[in-house]
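Subset of chains shown; positions unchanged.
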Amino acid sequence: MTRQKKFRAGPIIPPEAAPLKALTVTMAVMCYLACLAIGALILIDRAVESWTSGLSREVTVQVRLMQDADIEKELSKAKILLETTVGVVNVAVLERDAGAKLLEPWLGTSNLDDLPIPRLIRVTVNEAAPPDFVALEKQLKKSVKGASLDTHRRWEAELTRMARALSTLSYAILVLICISAIAMVIFATRTVLDANRQVVDVLHLVGAKDSYIARQIDSRFLKTGFMAGLLGVGLGVATFFLLGLSGTIGADGVADASRGLLFAPPEIAVWSYGILLSVPIIATVICLVTSRMALIRMLRSVL
Amino acid sequence: MVRLDSVGLRYGDGPEILRDISFHLRPGSLCFLTGPSGAGKTSLLRLLFLALKPTRGLINIFDKDVSQVNRWELPLLRRRIGVVFQEFRLLDHLTTFDNVALPLRVMGQREDSYRADVMDLLNWVGLSDQAQAYPPVLSGGEKQRAAIARAVISKPELLLADEPTGNVDPVLAKRLLHLFMELNRLGTTVFLATHDLKLVSQGKGAVLHLEKGILKAA
C-alpha cells in the first residue's frame, strides 16, 4: 500500500531558529550602529570642512593701545613671542587700517583717525599641529601689554580638534563593530554546528562531502546577514530622518547636516546613500565569508 | 572485499580494545560477529566504516589501504558501505521517509527518482504508515527498522549492522534477517554484529566470536 502523496523533502540541517535569530538581532544592532558611525563620520567631515574653510589657518592677535605703553614695542615683543611658538607658521603685523575695519560694524566708515584703534597681528598656524592656544594667550597677556587672542577662531580650532577626536572614535567604533560582528558569526557558527554535531556526524557517515554540509548551513547565514543589514540601515536612515526634522532649516548644525545626508543634491546623495547601502552588503559578506571559513575549519576537525 | 591483518585499536591512552584481529570477508559473503557486551564489536565495525583508524595493523577495504585514504576520498568510499548503528542515529528533524532517503539525497539524486524505491522498502520493513512520522514518535523497534532501511536503500556493496534486532520481537527479527539474506543473495557482503544466538543459528553464514578484543572463529 504505497501512498502516492506529494512529499516535500525537509532541510538537511534542522532549521534551529534560536542562534540565528539571535545573530539577526545582534547583527541588525551592529549595522544600525555602523550606520550611525558612518553618518557621524560624514557629518563631522563636512563640518570640519566648513569650519576650516572659514578658518583658513589663521588666528588674529589684537594689541590695544595702552596709555603708558609704546605700541610699536609691544607689537614687536608679541611678534617675537609668536614666532618662537611651536605650531606657528607665519606672523605678520597688519597696518593700522586693518584695525579700523574691525570697528566698522559698530561705527560705520566715519573718520576714526583720532581714535585709539587697536593693532592686529595675523598668525598663520600649522593646521595639522596647532599651538596650545590657552597657554599662548596666557603668555601673551603676561608679556605684552594690551594683547589678546581672537577667541572665536581659537574656539573654532578647538572644535576642529574635537571633531577629529570624534571622527577617530567613530572609526574605532566601526572597527570594533566589524570585529565583534565577526566574533558573533563565529560563535553562532559554532553554536549551530554544536547543536547539530550528531546530524553532521551522520551526514559524514552516509557519505556527504564537507562542502555539501557547509552549503546547507551557509545559506542560512547569508540570509541572516542580509536581513540584519537591511534592518540596521533602515533604522539608521530613519534616525537621520528624525534627527533632520529636529532642527530648524538653514541653521548650521547637525540637524541641517543630517538633512543634507538624505536630501542632498543627487551627486552627493548618491554617494552617502551608496556608503549606507554598503552596510548590508558588508554585513552579508562578513556573515558568509566568516561562517564559511569557520565551517570548513570546524568540519575538518571531525574525522 | 575486506581484509584485516593483525589490527590493534586503542582509544587514546587506554588499554587495547582490539588485539591482533585478522580476517577476510570475501565479496558476497555473510558473516556474524558475536561476543559479550564490551568485547569490542562496535569498535571493530567502526574501523570498517572508516570512522576510526586502527592503532596498528592493516585494513583493506575495496582493495584500498585505509591508512592511505585521503579525506576527500572518504565520502566516496562511505557511499559504497551501508551501516546500521547500534543506537540508530536517525535525524530527528527529518521524516522517516527523508531519513531513509538520506544516502541517496546526499549523493545528489532527485526525489522523483527514488520515491518509489524508498516507499517499497518502508513497506517491506512495515513502516509505510510511519513514512511521514518523525523519529522521536517512533517506537524503539520502528526506529531500528528505519535505520536498517537507511542502510540498505542505496544497495551498498558492503553492509555493516550493529545489533540490528535488539529492539524487535523474534518474528520481526526473522523477517529482517531475511532482508539481509536477500541483499546478500544479490551480491552485498553482509557483516552482522549481534547477541542474538538464535538469529545466528537461523542465518547461514560464518561466525566470528570476539572476546575481550581477541577474535576466535566459532
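Residue numbering begins at 1 within each chain, and the chains themselves are lettered A and B in the order written.
Criterion: contacts are C-beta pairs under 8 Å (C-beta built on N, C-alpha and C of every residue); 3 or more make two chains touch, one makes a residue touch a chain.
Treat the numbers as computed from the prediction; the structure is a model and nothing was measured.
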item	value
Labelled copy-number formula for the complete complex in this structure file	A x2, B x2
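Basically, only the chains that are shown with their structure count from here on.
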item	value
Centre-to-centre distance between subunit B and subunit A (centres being mean Cα positions), rounded to whole Å	62
Of subunit A, residues touching subunit B in the complex	1-3, 5, 7, 9-12, 14-15, 198-199, 201-209, 212, 300, 303
Touching residues on subunit B, where the partner in the complex is subunit A	49, 51-52, 71-72, 74-76, 78-79, 83, 89, 91-95, 97-98, 101-103, 105-107, 111, 115-116, 119-120, 123, 128, 131-132, 150
